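Have a look at the structure below, then the notes.
As you look at this complex, bear in mind that one protein chain is not there, while each of the others sits in place.
Chain nomenclature is as follows: A and B, assigned in order of appearance, with residue numbering initiated at 1 for each chain independently.
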Amino acid sequence: MSATASAPVTAISMTVNGKEHSAEVEPRTLLVHFLRDALGLTGTHIGCDTSSCGACVVHLDGDPVKSCTVLAVQADGASITTIEGLAGEDGSLHPVQEGFWEKHGLQCGYCTPGMIMTGAALLERNPHPTEEQIRHELEGNLCRCTGYQNIVRAIQFAAEQSS
Amino acid sequence: MYPEQFEYQRPSSVSEAIGLLTANPDAKIIAGGHSLLPAMKMRLAAPAALVDIARIPELKGISASGDGATIGAGATYRELMDDAALAAAYPVVAETCDKVGDPAVRSRGTLGGSLAHVDPAADLTAVMLALGASVTATGPNGARTIGIDDLFVGLLTTTLEPDEIITSISLPASSAGTKQAYEKHSHPASGYAVAGVAVALQVDGTTCTSARIGVTGAPEYAMRATAAEDALVGKELTAETIAAAAEKATEGLGELNGDVYASAEYRAHLVKVLTRRALTRAAL
Partner (left out) sequence: MVAAPEAPERMVGKALKRREDPRLITGGAQFLDDVKLPGMTHAAFVRSPHAHARIASIDASAASSMPGVLGVFAGDDFMDLNPLPAAWQAGGVTNHPVTPRVLAVGEVHQVGDPVAVVVAEDAYQARDAAQAVIVTWDPLPAVVDAKKATEAGAPQLHEEAPNNIVLEWSCGKEADRVDAALAAADVRISHHLINQRLIPTPMEPRGSIARFDPATGDYTLWATSQAPHVHRLLLAAFVFGIPEQKIRVIAPDMGGGFGAKIFVYYDMAATMALSKKLGGRPVKFWEDRSENYMTTTHGRDHITDLEIGAGKDGSITALKVKTWANLGAYFSTIAAGIPTTLYGRMVAGCYKIPNIRVDVVAAYTNTAMVDAYRGAGRPEAAYVIERVCDLVAQATGVDPAEVRRRNFIQPEDFPYDTGVGMLPYDSGNYELTLDKALEQVGYTGLRQEQKRRRGAGERKLLGIGLSSYVEVCGVAPSKWIGLPGEGWGAGLWESANVKVHLTGKVVVTTGSLPHGQGHETSFAQLVSDRLGIPYDDIEIEHSDTQAAPFGFGSYGSRSLSVGGTAIYKSVDKVVTKAMKLAAHMLEAAEDDITFENGVFSVKGSSESSKTIQEVALAAHVGYDLPEGMEPFLDETTYYDPPNCTFPFGTHVCVVEVDTETGGIDMLRYLAVDDVGNVVNPLIVDGQIHGGIAQGLAQAMFEGAVYDDDGQLLTGTLSDYAIPKASQLPWYELDRTVTPTSVNPMGVKGAGEAGTIASTPAVANAVNDAVGHLISGEIAMPFTPERVWRAINAH
């Protein structure tokens, strides 16, 4: 690809939850704003402005990323999965979603999509994490309601499902 | 949460990227973006243009063995953690990457970015000092090699020219298989190093033949604790010699950082404790 001078808008395309999307965006558009405002995928949340809280975690080509700290143009050509795309096409919940429901891993639910996306990515890399590993991998996801214990249980539940 | 406007360019080669940087002195390089984008979202940084080097193939790849390692500057923390050969020869790299930020940061942040940005609280800066790394930087006049000891010169400041890009990082054979460890006191909110100490020791029997210690978080920028290193070389590695060396860990670091969470005085204390703990874990 050759260098593209790009103000005021840049054309991008990406696959989001299995669907192709093309759009013209200002380069400064954050991925999270693109997902929420252009695509209407409002399950990905914004809880801070310092890349701290993790409410906006999505998967970019399989890796967990904070969509507030990725420009939409940086995700050009990528495959993105958001919370809306995690369940099966038949609506069957992902084991981590099941775990959060089963173990009361959420209260207000605002951090939950990011937590679930981080939890799902964790289990992809490490299907049987210890409690300590789970807590370590959740360091970029803040929850103010649960005190985390039931989130740990939720991910443990999901790990047991896949064994 | 809303950056100012800028122009976005995505070159496909290093030479193209350098051309863009040369043409626009107000352009900034973006790779993972995990230092730059947070500043831009708060409007603390507002570059006129971003040159996105994340997809340049020349910046990718890791090759490692007992004879040294060459790491593309664009290697992410996750890629560094996942490389088995690198972990075998330089285990402290993966150990440290696991302490950087969080999984999402590790997905995006790059080694080259960390070294070029030289955040005073970064982790890999100290590790690269301990391992005696060197970087290859490419600019309009071609490539040159900069020893890690000559790279960092101040707060967020390196000896790189504005239109130079770090393209790769090399780790020497001499530090492969050394006794290595990284000890860190993390800031409870940001996760950055309040103080971090990386050590790499060569030993003959139980005698230390070479020691490199990198300190981050506490000093203005990552530095070597040379007085502590000197106190180890030629000594039997015992609890006593390690403790004595650790006491010297702050010598030469200059005025230390202090903030609302940790004062300079406390950081000095931490540097000594962490140095002793890192040395102890590595050697004993």
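Just so we're on the same page, a residue touches a chain if its C-beta (ideal position, glycine included) is under 8 Å from a C-beta of that chain, and two chains touch if they have at least 3 such contacts.
Bear in mind the structure is a predicted one, so any value in this text is a computation, not a measurement.
From the options B:Ser13, B:Thr136, B:Ser174 or B:Ser190, the residue with contact to the chain not on display is B:Ser190. Looking at A:Thr10, A:Ser67 or A:Thr82, the residue that reaches the missing chain in the full complex is A:Thr82. One of A:Thr50, A:Ser79 or A:Gln161 touches the chain omitted from the figure, and that residue is A:Thr50.
Those residues of chain B that touch the chain absent from the view are 1-2, 4-5, 38, 42-43, 185, 187-190, 259-263, 266, 269-270, 273. Panel shows chain A; residues 26, 28-29, 36, 40-53, 55, 82-84, 86-87, 93, 97, 100-102, 104, 106-113, 116, 131-132, 134-136, 138-139, 141-152 of it touch the chain omitted from the view.
Please note the rule applied: only the chains that are shown with their structure count from here on.
With centres set at the average Cα position, the gap from chain A to chain B is 28 Å. Listed in rising order, the residues of chain A touching chain B in the complex are 1-8, 10, 26-28, 30, 46, 49-52, 54, 57, 60, 63-66, 68-71, 73-74, 76, 118, 121-122, 136-137, 139-141. Interface residues of chain B, counted against chain A in their complex, comprise 1-12, 16, 20, 30, 33-34, 37-38, 40-42, 50, 52, 54-55, 78, 98, 101-105, 107-108, 189-191.
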